[in-house]
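In this view, the complex is presented without one of its protein chains, the others remaining in place.
Here is chain A:
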Amino acid sequence: MAKIKRKGESGAAKNYVTRSAAIRKLQISLADFRRLCILKGIYPRDPLHKKKANKGSTAPTSFYYTKDIQYLLHEPLLDKFREHKAFAKKLARAVGRQEWGLAKNLEDAKPVLRLDHLVKERYPTFTLALQDLQDPLNLVHLFSRLPTNPIPGKTTVPTDAIADCARLISEWKLWAIRTHSLQKVFLGIKGVYYECVVPSNGQDVRVRWLEGYEFQQHVPTDVDFRILLTFVELYRVLLGFTLFKLYNEENLVYPPPLDKALEEKGESVGAYKLVQQSAGIKAGEGSGVSKKAVKRAIHGMATAGVSGEAEEDVDMDEDAAVGEPATEEPTEDFIERPSKDATDDVAPGSLTTYNTIISSSSATASSSNLLFSQYTFYLSREISARTWEFVLRSLGARVISATQMPDPSGSDADANAITHVVIDRPMTEERKRAMENGRKWVWIQPQWVADCVNRGKVLAHDDYAPGKLLPPHLSPWEGDGEMQRPWLDQTTLADGPAAGERPEVEEEEEEEDEEADVDVEEEDSDDDEESTSTPTFPPALLASAQNPTDKTLLHAAELEAESAGTSSSAFQAQLQSAIKSLGTAPARKAAGSGPSGKGKAGEEDLRKIMMTNKKAKLYNKMKYGNAERQAEKDTLETKRLAIEKRKRKEARAAGKA
């Protein structure tokens, strides 16, 4: 006979515990539990049957997976929490009794919380850590710019946490510049989005993050900074380990030494120096190999393998202590800056020190074939150096910011090297000429840089001149669900048609477009009218016209049109006429005509009768979702058409007047 099953002894009742039960089991306070959950990455679950999980009650509760809580029971952090609690009590007692000596002793022996094991546990491989790097980077970027007391009277953010966050993002950006891994930049209304490609074990991981604009952040009062600080605590550790690994792979010393003087001048990324690990892999480089270098080399190999041994730890300490004053190593000022003695012998545009580093590490791509490696950019003073220096440098450009050279109109070597001026305010021609001082500079707005990066090619700069109305800035992550905008592609490509002929083309397109519009209207008014136009359409277009609902066919037709050089509006017009000539109405119209109309639509309806209830519900849901998406697209498209029409009308009116 089978074992008798009792209620509440298996299944959901056993698999889930409520939060209060979990706290009781762990014997900790709610605040500690919250911290533990954040650090360990434990989250509530949504059981399929809440009633079964909660002993028959349907009251709203959060459930945790029982196994998660069981694992928490022997979490070393839990012990540390308790130790800290005892420590806090002892310290308070000593301070209260004014026993300063005892208090100092206690303070010295303060229990330290280490989160290393959590990093390894939550991200067993480096790839996993990279895949989850978006949130850490976002939060650390935010914290790097916070005031110490974001909400007066509430939890203050420790200064060292802010400084550490700032250091981490500087190091991260430094690494991105060094490896030229920046792929995409997007200027949103929330801030600047970046995307980097980070190699890990042969596969590339895309890491995207958001950096707010350089303003004082508005902090609402209901933000609990204790929670944020707990997250930041973990993320700092995670980022530290990630950067260590990334720097090590680049054969660089981590943490990179900080140039205090430069930092005081207001440099963020530029204040750090990249130091080569002395011949870690290429051990037999020369005869002047010092003892320390050998030791470090051995260490470099050891770190790749085992970790966490005491001896090694000591080594690391020594390393850190020795790394900074080490002068015999090939320390190079990675950031190119216009110091007089350094740049005298350096030809403009070629970055010698930079190149030497790159050639020494064979893994990275050569800088010569980067997007901006031929150019030198001058950043005007209203340009955020934090953003654009990073972007431009990681694409191989040389950057001179307004802080380094307040007046670029002079004629020293640096000023002569300038090819582009990034400027975000209107400029008169005279002023430009005065600044150029007989040289030829390209004046651009910052969006040009972002668009170039996203497209992967240098675009024509005419539309981006200072004071001009810019072309729309599109998201590089626009997915399949979003609209394709080939018409924008064509107008902004550098190797597109010359500026002179473009307006004519557009004029033609307009004409055709309008015709198409009229056609559509006609079609709407009388379906029965047979068109007598000669069907001389390309094959893909024909196929698409025969089956107007098929996306892939449409896409193929678009590609065909593009290769043939047809403009998009012309293509649309062609498609419309093709559809008309073939007599196939778009599916939308057919759907609107009701079930009694066409036989085909009626058949669709009838087959649905035979669907099971479950499938029918799913089908309806999917149809609804698709319709919503389609409606969204349609409203955008109609809005676009309306705006274009209005603009044309305005242009025509302006032309007549």
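FYI, a contact is a pair of C-beta atoms (placed from the backbone, for glycine too) under 8 Å apart; a residue touches a chain by one contact, two chains touch by 3 or more; residues count from 1.
The rule is simple: contacts and distances are computed from a predicted model.
S.K.: Can you pick, from "Ubiquitin-related modifier 1", "20s proteasome subunit c2", "Ribosome biogenesis protein ERB1" or "Phosphatidylinositol glycan anchor biosynthesis class C", the UniProt protein name of the chain not displayed?
M.R.: Answer from the record: the omitted chain is "Ribosome biogenesis protein ERB1".
S.K.: Using the touch definition from the top, which of A:K55, A:R425, A:K457 or A:K649 touches the missing chain?
M.R.: Of the listed residues, the one touching the omitted chain is A:R425.
S.K.: Identify the residue among A:Q183, A:N251 or A:Q445 that touches the chain left out of the display.
M.R.: Answer from the full complex: A:Q445 touches the omitted chain.
S.K.: Which residue from A:E99, A:D135 or A:D412 sits in contact with the chain not drawn here?
M.R.: Final answer for the missing-chain contact: A:D135.
S.K.: Thinking of the whole complex, not just what is shown, which of A:F81, A:F126 or A:F377 touches the missing chain?
M.R.: Residue touching the chain left out of view: A:F126.
S.K.: Return the single residue from A:L187, A:L258, A:M405 or A:V458 that touches the missing chain.
M.R.: A:L187
S.K.: In terms of residues, what is the contact footprint of the unshown chain on chain A?
M.R.: 34, 37-38, 41-46, 62-63, 65, 67, 108, 114, 116, 119-120, 123-129, 132, 134-135, 138-139, 142, 150, 186-191, 193, 201, 208, 210, 212-213, 215-220, 223-224, 227-228, 231, 240-241, 243-245, 248, 254-255, 303-305, 307-308, 310, 312-314, 316-317, 320, 382, 424-425, 445-447, 469-470, 472-475, 477-479, 482, 485, 488, 595-596, 602-604, 606-611, 615, 618-619, 622-623, 626, 636-637, 639-640, 643
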